[in-house]
Structure formats: structure tokens, C-alpha cells
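Apart from one protein chain that is not included, each protein chain of the complex appears where it belongs.
Let's look at chain A:
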Amino acid sequence: MGPVELLHMSVFSQSFSPCGRFLAAGNNYGEIAVFSLSAALSPDASQASQKPILNFTAHDGPVFSLLSTDTHLLSAGNGEISAWSWAELIKKSTKAAWTRKPSYETSLEIPEINAMIINPKDNSLIVGGGDNNIHIMDMETGIFKSVLKGHTDYIHCLCFKEREEEILSGGEDGAVRIWDSRTNRPVHCIEVFKYEECARPQFGKWISCLATDSDWMLCGGGPSLSLWHLRSMSPTSVFPLPGCQREAVFYQDLIMSVGEGPHVSHCLHGGTVKAQIPCTPSSLNTLALNLKNTEHRVMTVGGSSHQIDVFTNFSYKAFSLSF
């Protein structure tokens, strides 16, 4: 990997292993790198422990989305979903467990898959991508059982509400659609750009990040990052962040979001931006929190750089892993 390639690398997706000791990251060259967190966080970590233990090419196109189940790592690239067993990856074997494609209407273009989530209730995988539809696949049988149509432009992000078993999807057409996962019917459609307090017409109407926390929803992208109360379908707070936010999560009493700009923003539910923590990439694409493992409880962010910043205390950057 020459220096020019390293310079142009962007990290699009991250996922922690089920045991919480490894991090997998996908970049725009279609490679997935597996880093060992226990080595990087141990007291005698060195420069070498910040390099991946395994780096392989998984897809032809960029790896836009990574997802970990209890046993497998799912990666999505251009139109196909591959599954890799974590046990095999830790042993450095790069053979995919399976590769599947959702059924697309046109066989001419292969749309990319931008987001994947798991519905734990009925063990199904929900993917959304460039063909404006949401495909639902049963994890055990591998059959794509349903398609949710409704978006008029490609889907950027997906989210799942456990309590009501609803799927939320946000897309380039600026609409956040809420679907009931049991009946596969659309329930609501919120067009965020139509609300004056959130809309930023200079950036567009696309929605690139979604997060839910029971009755509350975060959405952002072209319009400002805003916190919505889903029961009343009204925006309650708008966060005054300058760039477009690409990923946001709820964590304890804070909201953390990353996007354009070399920092992680910590915000409070009331709408204030509490802190902006600087990091190495000039703009960030993905944020991941390792909450499964209490020893390696870190936050990692990746973006337009070959380095992935690791935060052990969420208030400052500890070190960087690099591809």
C-alpha cells in the first residue's frame, strides 16, 4: 500500500467483535482490517500493535457497511453481502462464510449497500442501499423475504426501534420513513427538510444519520442534526453544528456525533454542544462504541484518513490505529 493510496484512503465503516477485543474497519479500497484492541490497549503496546493483525480485500468496491452478529462479521460492498466468521478472522483465515445478493429489479446496475442492521426479534438482516428499497433477509435461511418500497432516492441509513419493532430509514430524498417490521407496511413519513428550524437548504435535504433511543430520534445530514420526539412527531432540539453529520449515537446522557470537520461533538439533549474533541482525520465518517466489553470500553472514529482514532476516555484522543 503506497503512500499515495494511504493518503487517499477513507474509512467508511467499523464494527467490534462480539467479545469486544477486536475491531474491524472497512475502507474505500474494499479492504477490511482487523485490529486487536487488547494488544493496542495493553500497557506494553508498541507501534506494531497499532497496525492491523489482518488486512484483506473483501469486496471489489468500497466497504460501506460492517455489522457484527454473535458469530459473524457481515460486510456490504457493491450490491453483495459477505459474512466472515469472527473465529476464522482471529485465526487469520480470510474465507467468507457466505456471500449473498438481494434480488434487484434491474440486473444492469448493481446498487451499493449503504446500511445494514439486525432485527434481533426475528433474526433478520435489514439492508438498504442504492436501489431505493429496503430488503429484509432471514439470517438462518438466507432468503430475502420482503422488500419495503417507498423511498424515492437511495437510502443512507437504517435504524431499529426495539420496543415497537419499527424500522427507520433515512435517505437522499430527505424523508425518514418508519416501517412496521411485522407487517412490512410504512407507518410514518417525516420530511425533515420541510421543518424550518431544521432545514438547511444550502446543504440539501438528504438524511445521512439516524439513531433512536426509545421515544427519541436523532437525524441529521443536509438539515441540521435534530432530536425528535417520535410520539408527537415534532423536532424538540436542533444542534448548532456547522457541518453535515454522518453518524450520531446516544450514549448515557450525551449525544455524540461525527461528520464534516475534524472533531467529535458531544451534545446534550437540550440542544447545547458541550464539547468538540479534535481528531486526526479531516472529516469523519463513522463512530463506534465498544460497549460489549467493560475492559476495552473505547470509542473509535474513522474518516478521511488511513488512521482510526481511539478514545479510551471519551473526552480526548488516546492514540490512533492505522491501516
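Here is the rule we use: a contact is a pair of C-beta atoms (placed from the backbone, for glycine too) under 8 Å apart; a residue touches a chain by one contact, two chains touch by 3 or more; residues count from 1.
To be clear about the criterion, contacts and distances are computed from a predicted model.
Q: According to its UniProt record, what is the protein name of the omitted chain, chosen from "THO complex subunit 7 homolog", "C2H2-type domain-containing protein", "RCC1-like G exchanging factor-like protein" or "Fructose-bisphosphate aldolase"?
A: "THO complex subunit 7 homolog"
Q: Pick from A:Ser237, A:Thr280 or A:Ser320: which residue touches the chain that isn't shown?
A: A:Ser237
Q: Among A:Val11, A:Ala24 or A:Leu227, single out the residue that touches the unshown chain.
A: Answer from the full complex: A:Leu227 touches the omitted chain.
Q: Given the full complex, what residues of chain A touch the hidden partner chain?
A: Given the touch definition above, chain A has residues 216, 227, 229, 232, 234-237, 252-253, 268-271 touching the missing chain.
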